[in-house]
Every structure is written in structure tokens, then in C-alpha cells.
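As you look at this complex, bear in mind that one protein chain is not there, while each of the others sits in place.
Presenting chain A:
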Amino acid sequence: LRCQHYPALRALQTSATLRRAFDEHRKEPLTSSSQQHFDSPPAGHQPEQEPQRPRPSYTGQGGQESEDYESEEQLQHRILTAALEFVPEHGWTAEAIAEGAKTLGLSVAAAGMFHSDGSELILHFVSECNNRLSKLLEKEHKLVQLGEAEKKPIDEFLRDAVEARLRMLIPYIEKWPQALSVLLFPRNIPASLNLLTSMIDDIWHYAGDQSTDFNWYTRRAVLTAIYNTTELVMMQDSSPGFKDTWRFLENRVADAMTMSNTASQVQSTGEAVVQGLMGAAVTVSN
């Protein structure tokens, strides 16, 4: 009478696989670093491990958290990360997600967890790129703080940050226009706008912006415009190494700097003119 044994067996299975999964997770960073040193096939080793090891299982239905539980979100993350590898071939589609799920030892039907237009895959990718950019900027910031590097002038900083972020698109550049259009679907606009603004925020934060006045808005608007236009230029740039794009970026950042200088110049000139007029008025009245 199998039905009677099912619940007990499942509990055992869950805890055993949880423990194994946790060990796997702990082992993984080690194997990847040893890969760098030894160049021997732990790379060949891992795909063999994949089908043998049972996919990590989840909490019991009670939903209690323990240290070694992988939530549905984490599994979805892993599937999407695995799917990125298939994007150049299949595009940002459910097929790429299905292939990604296959590499994790899951059925292709697991792609049904996501939307069929690939929105989640794209948003996941954008979010991952933003995280990488943050880490990069953080690292540079630390170096500057420790005095091991020079603090870059603002235009160079912005230029490097935008370039670093856009370079992350290069492996997927052929299918990126498709992704951009999907990000513009009304359903996705809140999420994509959110990601964009937080990325721009990050860059300005590490650039040392501490403004609390209207400048905050102007700075972010300007950098957003620079980023978006450069991204579009990159889409149809066929120069080697995208050097046309980087030149465009340089010019736009320079424009922005000139604009702000001009703006402050205009402001101070304006103030000077007003003061002169006031003085003249006082003189005349006396």
C-alpha cells in the first residue's frame, strides 16, 4: 500500500536532498576556484554531478526556514541564470529558459513557471548586470578610499561606469533590441524603470553626488539620457570594439559637463547683472 508510505518517504527524501544540496552549494565555489588553478576537468566533473545529484528540494509544507533551504525564487534565479547561456541562439524566449532548465536537470516544462515572452529572463539579466556594476563601483571606491588609486574626475568616472555597464551587453548584443522592446511592454515598465533608475542612482552615488536640491533630479535625468542614447547607438554600431559608441559616449558626457558649466556661468552672470541693476537703481534713487 504505497500511499501510506508516501508522506514518510518524502520527508526523508527532502531532508536528505537538502543536506546534499547544501553540501553541493558549499562545494561549488571550491570547484570553480580550483578550475582556475588546475585547468583540469572539474568542468567535466560538474556536468556528471548534475544528473546524479537530486535537485535541491524545498521546505516542508509548513514553510519553516532553515539555513539550507532553497526557495522557489532561488530556483527560478538559477534557472534564469542557466538560461542566459542559450540566449544568443534562441533569443530571450521561453525556449532559452527551457534549455536552461534542462541543464539543471529539470524538465523543459519548468519554463512554464515564467511568462512565455521571456520578460523575467530579461529583467533578471538587467538586475544581474546592475549588481555587477555596483560591485565594480564599490571595489573602485574602496581602492580610492584606501589611497591605492586616484579619484577620477567626474566626467571620466561617469564615462567609465556607463561603458562598463554597456560592455556587459556585448555577448547578447544581437538579441538585445528584442529585449529592449520587451522591456517597453506596459506590464514590464514599472520593473524596468525601477531597475534603470536604481542603476543611475548607484552610479551617481559612487560618483560622490550628495546633492539634496533640484540638482539631484537634473543629474539623474541627464545621466539617464546619456545611458539610453548610448545604448541605442550601440545597437547599430558595427565598428570594431564598438569604438564609435565609446566616442559618442565621451562626447555626450563632455556635453553634459559643458552644459552644467554653462548653466552655472549663466546663473552667476545673471546674478551679477541683477546686482548691477540694483546698484544702479539705488544710485538713481539717491
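In this text, a residue touches a chain if its C-beta (ideal position, glycine included) is under 8 Å from a C-beta of that chain, and two chains touch if they have at least 3 such contacts; residues count from 1.
Everything below uses one rule, namely that contacts and distances are computed from a predicted model.
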Chain left out of the displayed complex - its UniProt protein name, from "Myotubularin-related protein 12 isoform X2", "COQ5 protein", "Fe2OG dioxygenase domain-containing protein" or "Anaphase-promoting complex subunit 5": "COQ5 protein"
Per the touch definition above, residue among A:Ala111, A:Ile203 or A:Ala256 touching the missing chain: A:Ala111
Contact partner of the left-out chain, one of A:Ala98, A:Leu169 or A:Val222: A:Ala98
Missing-partner contacts on chain A, residue numbers: 1, 3-4, 6, 10, 54-55, 57-58, 61, 72, 75, 94-95, 98, 101, 104-113, 116
